[in-house]
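One protein chain omitted, others in place.
Chains here go by letter, A, B and C, matching the order in which they are written, and residues are numbered from 1 within each.
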Amino acid sequence: MKKLDRKQLAARVARDIPEGAYVNLGIGLPTLVADFLPKGREIILHSENGVLGIGPKPAPGEEDEDLINAGKEPVTLLTGGAYFHHADSFGMIRGRHLDFAVLGAFQVSARGDLANWHTGAPDAIPAVGGAMDLAVGAKKVLVMMEHLTKSGESKIVERCSYPLTAARCVDRIYTDLAVIDVKPDGLHVVDIVDGLDFQELQRLTGVPLKKPLIAA
Amino acid sequence: MKKLDRKQLAARVARDIPEGAYVNLGIGLPTLVADFLPKGREIILHSENGVLGIGPKPAPGEEDEDLINAGKEPVTLLTGGAYFHHADSFGMIRGRHLDFAVLGAFQVSARGDLANWHTGAPDAIPAVGGAMDLAVGAKKVLVMMEHLTKSGESKIVERCSYPLTAARCVDRIYTDLAVIDVKPDGLHVVDIVDGLDFQELQRLTGVPLKKPLIAA
Amino acid sequence: MINKFVASPEAALADVPNGATILIHGFGNAGMPAELIDALIAQGARELTIVNNNAGNADTGLAALIGAKRVRKILCSFPRQADSWHFDRLYRAGEIELELVPQGTLAERIRAAGAGIGAFFTPTAYGTKLAEGKETRRIGERDYVLEYPIHADYALIKADRADRWGNLTYRKTARNFGPLMAMAAKCTVVQVRETVELGEIDPEHVVTPGIFVHRIVRVPASLKRAA
Partner (left out) sequence: MINKFVASPEAALADVPNGATILIHGFGNAGMPAELIDALIAQGARELTIVNNNAGNADTGLAALIGAKRVRKILCSFPRQADSWHFDRLYRAGEIELELVPQGTLAERIRAAGAGIGAFFTPTAYGTKLAEGKETRRIGERDYVLEYPIHADYALIKADRADRWGNLTYRKTARNFGPLMAMAAKCTVVQVRETVELGEIDPEHVVTPGIFVHRIVRVPASLKRAA
């Protein structure tokens, strides 16, 4: 099978973001989605630290320490962007004004619970940032992650073993193997990478999947 | 005795507002205080509808329908003023950032309860505006009113018969007859108009008063 | 290309259904979206719930909407004014319901709706008639009343400038409830004096970011009625 690499996965997510959408891209892998948004589609990126309309990375030497994203990386602002304070920024998030949040995950459960902030390890220093706000607030929560852990276990699980970020919040899961919708009646496979069939995907995944209406 | 007229009363209140104070002047009589603030003392006037730094009335023909005070009268803005929205404006009020609110009143009780928004008459259309916010929010609530009703009854009462604006909120009462502080142990007369003595003021007032330390 | 400009007030409000809850910007006339209200009257929706600081002045704008008996209920802080005769008449006749809300609580309830807050404790109105029947709680040394958000179907706003993404600026005290109402409605409709190119509004000076705005109509000042 042809597993998607990080860039291919980002491109796969980007393909689904429509014109005019307001989108928050989480720290790490989701940030990569920005590089693959289709040219000519106007999509407005939000960052928790008070900015709408994030543009491409600045050219080397053009960085401004006062213009960063939630990952504290230097960014630029598109023409038409706006700055605002943290309470307004999280008002946008909690108040359901963002169309999409794209988040990384340790685990997603069959009913859409998300675990992405804490491994629960006793010596780990916990850090949550804006993850819990985004998970409860965005109109659609899209998760991007590898399908399997390094030891080959499914990250899509019956019940999260890691501490939750939010319950029943995930709408769609993008992995390096498949795209899966979380619906009230279960997990619906949307598409599967070339060279992998539904039976094998099901075997690799921890919980029951439903076949796509049109076989992949 | 020499009762204070409206202008004299406004001047008496104005005398007590110190340099640097942030002040909200209520609709009606309190608005008059602005005209008597001592020249050369910088005092910053706030209005509920989103402005700090209100200046004098505009010259005729210079009115701007977008620049009004809470009484919907045209005003001007001092150099150094600022505009903001209603949630920020009432954040200033409720959050105890205003040094003084000067409010009119129907009645004030001996423990500082304020009634100034509604007569309670069954056919009256109630209207509250920002009165309840100002009464609970300002660091000091100063009341300006005539000492007696038209029929000669004291407006300082044991218990308000009109519906309350807020309980135990008034710090000082300015009337056309006297200035009276509301303290935990009762009403302390600060000063009395010329030609009126404490005994007569006590006789006119509905509730026990304490003498000023230095006789007026 | 994102383009939130629509051709006319009528087009912007064509889909308002009977029974809608509508936030109407303005403190008195400052910020009141008169042309949008005219279009709402012409559009014909009935049984509306209206949220505004006041209950209309004289015979135009919100007063005309009330006078036309389109309003079932109004939430406001200060309905009684010298020239609020349309409201006064219907209120005394029992033909309009009034929910009287202290002005700061009104602003905060609208903000809460926009910011995803489920309810909040405010000190305002504690111990008064306006808190009767409401949940209260002592927190620290102050007493508070529990208040709930005011969510709406539409917000009708008058701003000064807008670009095609919906970034807005306001003018002086005509800002008042606008930035809050823009956050709290499913569909925020804005009339502006001037439309500008993207980028003409400095990103530091945007007061309402476009994410809160859905439809924009240009109403040049020259077309404004003599108020």
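A few notes on this one:
Simple rule for what comes next: a residue touches a chain if its C-beta (ideal position, glycine included) is under 8 Å from a C-beta of that chain, and two chains touch if they have at least 3 such contacts.
Note that the structure is predicted; figures quoted are calculated from it, not measured.
Across the entire complex, the residue among A:Lys2, A:Arg15 or A:His85 in touch with the chain not shown is A:His85.
Touching the missing chain, out of C:Thr21, C:Gln103, C:Thr122 or C:Thr208, is residue C:Thr122. Chain A residues in contact with the hidden partner, per the touch definition given at the top, are 47-51, 64-68, 72, 77, 83-87, 89-90, 93-94, 118, 123-133, 136-137, 163-167.
In the full complex, chain C touches the omitted chain through residues 108, 112, 115-123, 137, 139-140, 142, 144, 148, 169-172, 203-205. Annotation for chain B: contacts to the undisplayed chain at residues 19-20, 22, 42, 44, 46, 52-53, 77, 79-84, 87-88, 90-98, 137.
Note that only the chains that are shown with their structure count from here on.
Greatest Cα centroid separation from chain C: this falls to A. Chain pair with the larger contact count among B-C and A-C is B-C, by C-beta pairs in contact. Chain A and chain B, compared by their mean Cα positions, are separated by 55 Å.
Each chain gets a centre from the mean of its Cα atoms; for chain B and chain C, those two points are 29 Å apart. One inter-chain figure worth recording: chain A and chain C are separated by 35 Å, centre to centre, where each centre is the mean of the chain's CA atoms.
In chain A, there is no position where the chain touches two or more neighbouring chains simultaneously. For chain C, residues that reach two or more other chains under the stated contact definition are 111.
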